[in-house]
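Left out: one protein chain. Kept in place: all the others.
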Amino acid sequence: MAKIRDFDYEYFIGPQHPGATGNMSYHVWAEGDTIIKIEPNLGYLHRGFEKLTELRHWIKNFPLILRICVPEPDINEVLYAMAIEELNEIDVPERAQYIRIIVLELARLSAYLLYFGGVAGTIGLYTVPQWTIGDRDYILDLFEELTGGRVYHIYQTIGGVRRDIPEGFKERVLKTVDYLEKRLKDYDNLFFQHPIFEKRAKGIGIVDKDAALRFSVTGPNLRAAGVNYDVRKKEPYLIYDRFQFDVPDMYKDGDTYSRVMQRRYEFEESIKIIRQAAADMPEGPVNIKIRNPFEYRVKEGSVYVKLESSKGEYGFYVVSDGGVKPYRLHVRGPSFSHGLQLVRHIAKGTNIADISMILFSLDVCPPDAER
Amino acid sequence: MLKNGVLKMKNEEQIKKDIETTFGELVKVHIKRRHRIKVDAPKNMTLPILAYLKQRGFHQFTLLTCVDWIKKGMFELVYNLYSLDYNVHVLVSTHINRENESMPTAINIYEMAFDYEREIHEMFGVEFEGHPRLGEFLLEDWKGMPPMRKDFDTRAYVEEKFNVKDLTKELFTRKEQPYRGPGSNG
Amino acid sequence: MSILYFFLYLLLVTVIGLLYMGVARKVTAHIQNRYGPPIYQPILDVLKLFGKRHTVTHGVMHSLGPVIAYTGIASTLLFLPLGNHTPLLHFKGDLFVVLYLLVVGPLGMALGAGESSNPNATIAMARALSLMLGYEIIFFMATLPVFYHYHTASIYKVIQAQGVFPHWGAIIFPISFLAALFALQGMMGEKPFEIAIAPHEIASGPMVEYGGKYLGLLQLWHAVGIIVETGLLVDIFFGPQNIIWFFIGTFIVFYVVILVNAVMPRFRIEQAVRFYWGIPLLLAILGILQVYIWR
Amino acid sequence: MKLFNFSQSRSLWMMHFCTGCGAMEMPPTMTSRFDMERFGIIPMATPRQSDLLLITGYLTIKTLKRVVRAYEQMPTPRYVLGFGSCTINGGMYWDSYNVIKKLELYIPVDIYINGCMPRPEAIIDAFLKLREMIAKGEANAWKKYIENYEWYKKNQSEVFDVEKWSIKNEK
Partner (left out) sequence: MGLNLKFFDALKFLVRKPHTVRVPYEKKEVAKRYRGIHVNDWSKCIGCGNCAKICTCQAIEMVEIPTLEPKMGQTNLRPQVDYGRCSFCGQCVDVCPTGSLKLSTEYEIISSDVKDFKFIPNLNHDSGPGTGWESDTETSFLDFNRVEMPERDPAERKKDFEWVLEGFSEEEAIFEATRCLGCALCVQGCPTGMYIPEYINAIFHKNYEKSVDWMFVNNPLPEICGTVCTHRCEEACVYHNRGQAIQIRYLKGFAAGKVPDYEKVVGISKKRTGKKVALIGAGPASLSCAFYLRREGIDAVIYEAQEAPGGMLKLGIPRYRLPQSILDKEIDFIKKQGVVFKFGTRVGKDITFEKLHEEYDAVFIGTGYHIGMTMGIPGEEGKDVFDAATLLKDVSLGKEVKIGKKVLVIGGGDVAMDATRTALRLGAEVVILSYRRRYVDMPASDEEKHEAEAEGVQFLTQTLPTEIVRDKSGNIVKVKYVETEMVYEEGAKRPKPVPKMDDVKEWDIDTVIMAIGQKPDWSYLPEKWRKMLKFDKRMKNIIVNDDMMTDIEGVFAGGDVVNPRKDAISAIADGRKAALGIIKYLGIKR
């Protein structure tokens, strides 16, 4: 029982702690059960990606770059490809765009399933992670079939995707999506409408509209605070402007419950997008030839590209000096805004019992903040 | 993919005009494409521009990044701001000397700059005047040159630190013949 | 002789308790859409823990904690009849002794955990003890009508008095039984009252600094505790007439407990205590009122 | 002893310490699709209770300090499973300035699985192999750590300040 001046406890959440989101640690000062101060301590996952990308050819960075965000690696690949395509003014074939949409939305589904499991796990509802992560495996099976890898897909390339979809893949996607939709009812019963969950989650870890804007929160966390901001709608990248989908806006409280439920309804919207993309997918080529991977050059310039990940706005700032390697690549991870400064702000005064639920509900993913 | 000129860029042009009229000729504003404006500003004008933009409703401090232009001997700091109302990213870029020059901190304008500045300080060694805590951020017990600088050779560092051999050597290279035959020009 | 008898008794209860734990894991696994470990898994776990060579202690009290806990729960067995057998010790009012001894376990843990200087353990013990405030009173109040009804405070007597099927405490006092079930959930530290362990919040709480043999002892404590706690409920509300009946009874009660455990998240500590002082307390009071009305 | 080895092999409590990418294939392995608990392997929240340390991928220097510390807190016999390419020879991060390259220099490793990251099936196979080794009494890497303590400490001190990060009263 370490006494630190006025505080009762000095206390670590992580790096080795089931309640920490990923491998990051929070240094907590608490008085009794109430947190007085919290200080994120990052760097456990710092691999120096930005340095490593500068040492590799443009194409060689694809296997590397996606490792930044483990739960949803595809966003990195797609963003990186988008950055190159924008700098080099490449038109991506239509079919590749549709495949990208399907991949991105499937990745979102899988990230959300992991998220639901994570949040439920923090309050001890261990059946939910067992279900959701088990069901997530069916999405991974789809990925494996499409891309050859379960988690790291390395499927994108400059100007498209590396392989066309296998035969019968669309049907299997739709089947899996149907299954997940069916299972969502089970999750509703056990988790989303569970009275104890509602009791524990409501009014906890409130990020109201002001705080959300002040701390540059993005993504579902911002939408749960009542700000309707979705990159897919505001600045439709790829071909998101062709799909009919809504951004759910029934939750405006910004508390843990809103954040979870916001994602639960976005889950359904993603399923809608996948169905449309599978239905509308045209025939045609899926990539362009880059001809020589060792001499591929990107025109001089800088570009900021962003997309909507399951955690928020994910952006790449890419600088090219016209060479075979990127000159500078800076990753803007959504966790940088809602995992550090925001946590410092909102964790004050919360109960130790809730802190890990709050962190999980914010969906703090340390690797995208540390890189 | 959105390209220049596909749609009308009313917001972008208005902001461009406003910044130009407010800050005069020293500040150069380019509309890079829809939703993206780049502002090249001298160092002393940067923070006023940020303050001005904040007041204009650019609530989101998206990113602070630094680019090491080692040949020019400059660091380029890029403040990336976003406004929900205008739906525009403004990238305010400024250059400072690589050595012996510091930048005033932006945390009084944008709180979010706190951690970004810590990161830039750690990775590039840029000093931010007035920042309360520029300490260790991602690295622990790091000694020596900040790793993201262009002149930091990570492979050589790894060879030495982790006792790994021959990283700097490419594993497959064509054997260069040093002598170029009698046709050699010199 | 009776000492030997006691140890046999203890061994039987420990093994069966461990098997119950195995069943719990298996059942939970099935609800979670998977197979789960074999039923004898907890026995292997304990064997392994006792085989660990190198263990660390944080002082005498830290090592003593599990011992106190285990001996506390083991001595409870002295008073607990497994069916219609005479327990090794029984006298008037042994219920109170049992209820008291049940507290020894957590207390021992509290002492040990306090020594370990790990904030997680300290928080956990604070939680465990405040949770006790909730369920102990409910449990006591829920059992009160039964003892009152049979005019005795001896568990053995109560069993004998209950006799066969329709004369069970659970049928005569269903409201109290319900309250006792609520209390049992908390007493066994199962969800939604798994607050003291809470791996996601405080890294398995009191056990955080225990390893090896100490942890093995705590596992045994838990195993015996399962039988003792469910057994107490069965003894009081079902009046088991023989040992098979007793174990069937405890199994059914335990099964219900783990089913609830599987579909529940955990409360926050003050929510749990508040919960106990809500409906269960009401039920318990209603149970007591029932005795009055009955008469 | 045999009984102990057997029960140890059937009951491996792994430390809930997930670092790096490999951590992403642990949830599927642990949860219903592959269900690791069938083999008696469950995650444990603290090093004191664990037998098995999974190094699921790369270790940054900052994490290595904690890993060594956690490893030293684990009761013997303890086992280490190196997961994926990164633990073997640096993997993807072979030229990263903040990631260690060869895990075996810093803590002894019983078994490695290749893959980036390994599939759940491979993970389970590795567990089964480890289980076999333990049952036969072959998994003795933890003894190496005690025997070659100085050597490991020397290697560790090359990447971080051991004095600052060691626990005095434990070995």
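Per-chain residue numbering starts at 1, and chain names A, B, C and D are given in the order in which the chains are listed.
The criterion applied here is as follows: contacts are C-beta pairs under 8 Å (C-beta built on N, C-alpha and C of every residue); 3 or more make two chains touch, one makes a residue touch a chain.
The model shown is predicted, which means the values in this text are computed figures rather than measured ones.
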Answer key for D:I41, D:V67 or D:I124 versus the chain not shown reads D:I124
Even though one chain is not shown, chain A touches it at residues 56-57, 59-64, 127, 134, 141, 144-149, 152, 154, 157, 162-163, 166, 186, 188-191, 193-195, 198-199, 289-295
Those residues of chain D that touch the unshown chain are 32-35, 38, 85, 88-92, 94-95, 102, 104, 109-116, 118-122, 124-126, 128-129, 133, 141
Touching the unshown chain, chain C contributes residues 27, 29-35, 259, 262-264, 275, 278-279
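Note that in this section only the chains that are shown with their structure count from here on.
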Set A-B beside B-D; more C-beta pairs touch across A-B
Distance in whole angstrom between the CA centres of chain B and chain D is 39
The distance between the C-alpha centres of chain A and chain C, rounded to whole Å, is 43
Taking each chain's mean CA coordinate, chain A and chain D are separated, in whole Å, by 28
Check: chain A positions touching at least 2 other chains come out as 17-18, 43, 46, 48, 51-52, 55, 130-131, 134
Within chain D, the set of residues that touch 2 or more other chains is 16, 31-33, 45, 47, 62, 95-98
Given the complex, residues on chain C that touch chain D span 25, 29, 32-38, 41, 43-45, 47-48, 51-56, 199, 203-204, 207-212, 215
Listed in rising order, the residues of chain B that touch chain D in the complex are 139-141, 147, 152, 154-155, 157-158, 161-164, 167
Contacts from chain A onto chain D in the complex sit at residues 15-18, 22-23, 43-48, 51-52, 55, 63-64, 67, 70-71, 114, 117, 129-131, 133-134, 136-137, 140, 150-152
